[in-house]
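One protein chain omitted, others in place.
Per-chain residue numbering starts at 1, and chain names A, B and C are given in the order in which the chains are listed.
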Amino acid sequence: MNYPRFVRITRVVRENRNVKSIFFPFESSIDPGQFFMITIPGIDEIPMSVSRILDKEVSITFRKVGDATERLFGMREGDIIGIRGPLGNGFRIEGDRILFVAGGTGIASIAPAVDLAKELGKDIIVVIGARTREDLFFLERMKKIGKLMVVTDDGSAGRKGLASDVAKEIIESNKVDQVITCGPEMMMKKILDLCRERSVDFQASVERYIKCGLGLCGQCCIGEGLRVCIEGPVFDGDTLARCADFGHYQRDSSGRRVYLKDG
Amino acid sequence: MNYPRFVRITRVVRENRNVKSIFFPFESSIDPGQFFMITIPGIDEIPMSVSRILDKEVSITFRKVGDATERLFGMREGDIIGIRGPLGNGFRIEGDRILFVAGGTGIASIAPAVDLAKELGKDIIVVIGARTREDLFFLERMKKIGKLMVVTDDGSAGRKGLASDVAKEIIESNKVDQVITCGPEMMMKKILDLCRERSVDFQASVERYIKCGLGLCGQCCIGEGLRVCIEGPVFDGDTLARCADFGHYQRDSSGRRVYLKDG
Amino acid sequence: MLEIEISGLRLRNPTMLASGVMGECSGSLIRAYRSGAGAVVTKSIGLEPREGYPNPTAVEIECGILNSMGLPNPGIDEFGEEMREVVELEIPVIGSIFAGDAESFSILAKRMQGYGACAIELNLSCPHARGYGLEIGTDPDLVRGIVKEVKRSVSIPVFSKISANVADIVEIGKAVEEGGGDGIVAINSVKAMKIDLSTKKPILFNRFGGYSGRGIKPIGVRCVYELASEIEIPIIGAGGVEKGEDAIEYILAGAKAVQVGSAIFYRGIDVFRKICKEMEEWMERNGYSSIEDFRGLALK
Partner (left out) sequence: MLEIEISGLRLRNPTMLASGVMGECSGSLIRAYRSGAGAVVTKSIGLEPREGYPNPTAVEIECGILNSMGLPNPGIDEFGEEMREVVELEIPVIGSIFAGDAESFSILAKRMQGYGACAIELNLSCPHARGYGLEIGTDPDLVRGIVKEVKRSVSIPVFSKISANVADIVEIGKAVEEGGGDGIVAINSVKAMKIDLSTKKPILFNRFGGYSGRGIKPIGVRCVYELASEIEIPIIGAGGVEKGEDAIEYILAGAKAVQVGSAIFYRGIDVFRKICKEMEEWMERNGYSSIEDFRGLALK
């Protein structure tokens, strides 16, 4: 039943000043890249990628950006949230050398895929970009797995610059079979274009406004009616290349087009 | 789904001037004693015991008594009827020497139980009672199986008298472990009393007005709310002995009590 | 922990046998009570005997039951005998009645009271009988008038069973309250149809029927919630109560009790005992010791 099940939070971990992880019990199988709809009773229900897949537990990891995430941020062990899912599809690991590129909280969505790639014995490079040092998280976790490169807009940690610039260098050095990315759409779009030029396998986890999570309301559509909540959130390069709106505009909760600023 | 399934009649057999059997395809398992609700579209839906259980086919056998049975009587191979069932419970064969007592069309309901007793290697006596010679049917079929005794009110075939009188003699001779009966309720009541006196196992297939066949409408109840369509139509002696209404009154389709005439 | 009090009636638990389900004779009413029901409601009884419609009168459909019995009943005169046999066992039996006008309702109510009914249930909502039920129960003025008249005629509580087949159920509920009614039963079965693809005709003889069972629960719960938000008199929920959780859902919506009909098909006649057990288990898990502890919580 695609219906919220209410569970008790088992653990809360603070990842940085604005980011926390919330753990809850979950036993069925989940693919890295899938997400849950998280109900904060009386406030909202919002999509959150699974950020850790443990034995009998999973976590979501989120940044405080508004009403619902603010409330989640204040929650503690024992508090109750609704979970609906896992929804959507997952990442597919392809080839031997995988480049992961995360911008902002995007690392939350791809971290389980990095775990999986590691399990499969792949060569892994992870690029994490953030505005500033204090927005970074999951660094220790990633460092243990593969080659980690950190980029910040202000140079307060790692290289100064954009994650997409670092990604570009790596892709152009012909050292990767596949790129997996999650972050600001303009960043993902730039990386998509790079991968298309060089025929590198590409997958991105895309964000759209999610309402029903049932594939009905159509709110989350991209391209020719592809539903982020069903056919996504992970799309491959071929598919996204056909989506005229990808990297161009998203839709707000009324369905109006909101054009992306180049950034 | 307890919902009519419409099937084509595969064969019609005339059993006597007023009785016919209609065959239709049916593959699931059926217990002797169970019944079907038979829909005659636009006319009525009526209960009919299964009268033959074949490999991929069953039959019902009925007397023309009113609207619906009249219409059924006129039906031919290829015509369509609705079937809902099998409903209710079945007979349970107990002991080694079984006496079957049928009055009127009652033989239709118990014939499959006679078949079963034969299969189980029991000693079988079948008593068939009818008003007159021309109301008899299934004689050949029964003759092949066990000892058959025919009784008619007017002596036009077999002994003259009542089936219950013949049954009485046999029961009193202590030659039977179990009596299975179907026919006029007063006849069954008499036999029940005989069996109770002598502690002979007893089972009867009881008729009540059947509407829903779902155990809901309550139309078919006997005793303390026993539903002929669910807990019946077969009841054992202990149960019927506790039903103050058995052999006393039935209910018409409005639920009014209709007292039985001794006869 | 399940005892309740509703309009002065004290019941051992909040489950009731719904009207029209195993309620036409004393035996089945007694059996339902012995199977755990807190109270039993009779089949809807009229002034005269009625045979009801020819079969098929009821079928199972995908999410419930569709029936069009046509209000068969032995008539109020003959029903006395059935009532006597139930009442002498001190079983709380609610007399359901149907009629075409206020006066006939009053006559029936008085007879039922005379027979020893612990309360009256006015059927203002049967979805498939011409001139009765729904045809009366959609007009607030008629409803108010009938309730008033019946209240004048009897001293036992008078419940009104109403339908979801209206634009605004609260309007009807208010009419009941204004008429002085002691409670509301919501909902009756919902007007519906099943067309058979083999015969290409409606499957029920009467074509239209009443839809009951799990498929109507979301409608019933909504109706009870709407009523409970705006009305003071007690509400008895009905429609798709199969499990303890369904009963709890209705009670969270504000119902004081629930009625159970179609679930007897799905879970047997001892569904009452099963539902009560499931309710108790849930209450224990949630730390509640009485129905009132959680009744109406969804309204807050």
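Before moving on, here are some points about what is shown:
Definition applied: contacts are C-beta pairs under 8 Å (C-beta built on N, C-alpha and C of every residue); 3 or more make two chains touch, one makes a residue touch a chain.
Source: prediction; values computed, not measured.
Considering the whole complex, the hidden chain is in touch with A, C. The chain omitted from view is touched by exactly one of C:25, C:192 or C:257, namely C:192. For the chain left out of this panel, the touching residue among A:162, A:222 or A:240 is A:222.
Panel shows chain C; residues 61-64, 66, 134, 138, 165-168, 190-195, 197, 200-202, 207-208, 211, 214-219, 221-222, 225, 245, 248-249, 252-253, 282, 294, 297-298 of it touch the chain omitted from the view. Residues of chain A in touch with the missing chain: 1-6, 37, 39, 41-46, 80, 82, 84, 210-219, 221-227, 245, 251-257.
Quick note on the criterion: only the chains that are shown with their structure count from here on.
Shown here, the protein chains touch in an arrangement that is not a line, ring, star or fully connected set. A summary of chain positions shows that the Cα centroid lying nearest the centre of all protein Cα atoms is that of chain C.
Once the centre of each chain is set as its mean CA position, chain A and chain C turn out to be 52 Å apart.
As a whole-number value, the distance joining the C-alpha centres of chain A and chain B reads 70 Å.
Across the assembly, chain A contributes no residue that touches 2 or more other chains. Counting only residues that touch two or more partner chains, chain C has none.
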